[in-house]
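This is the structure I have questions about; it appears just below.
Here the complex is missing a single protein chain, while all its other protein chains stay put.
And then chain A:
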């Protein structure tokens, strides 16, 4: 059955996202909040995350340009972005955000620039992977809600 196959692919993709550290347990918590009344809750949350985080990334970029060496300001912006990552379980991206904040703490502008590039990269990778994941789920049909990794 085609749908079963798609669901298997989605589950497999999700498992790899966990194995490779892109996502953590918090993502499961978000999916667990889904039910018949809110069948697309996880996808809505993730979509909201990418919309909001894109805005926050732009804020950081502008802050770094307009306020050179204003590490407190850069850090405050990144704290918001990190909070969002935390809320959906975006583990790798979260780690890069923390690295950035550490560079801010050390007043290391070059370190900030480097880690910021990593944040943006992880952001893009995660977006692409989660878009694939939800696309598979959508194609697999609305009947089933997402399953936990390892459970079939």
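What we mean here is this: contacts are C-beta pairs under 8 Å (C-beta built on N, C-alpha and C of every residue); 3 or more make two chains touch, one makes a residue touch a chain; residues count from 1.
Simple rule for what comes next: contacts and distances are computed from a predicted model.
**Student:** Which of the following names does UniProt give to the chain that is not shown: "Response regulatory domain-containing protein", "Agamous-like MADS-box protein AGL80", "Calcium and integrin-binding family member 2" or "NADPH oxidase 1"?
**Tutor:** Hidden chain, UniProt protein name: "Response regulatory domain-containing protein".
**Student:** Return the single residue from A:16, A:59, A:87 or A:132 that touches the missing chain.
**Tutor:** The single option touching the absent chain is A:87.
**Student:** Touching the hidden chain in the complete assembly: which of A:59, A:79 or A:95 does that?
**Tutor:** Of the candidates A:59, A:79 or A:95, A:79 is in touch with the missing chain.
**Student:** Determine which one of A:4, A:48 or A:125 touches the chain that has been left out.
**Tutor:** A:48
**Student:** Give me the chain A residues in contact with the hidden chain, please.
**Tutor:** So the residues of chain A touching the missing chain come out as 26, 29-30, 32-33, 35-38, 41, 44-45, 48-49, 51-52, 79-80, 82-84, 86-89.
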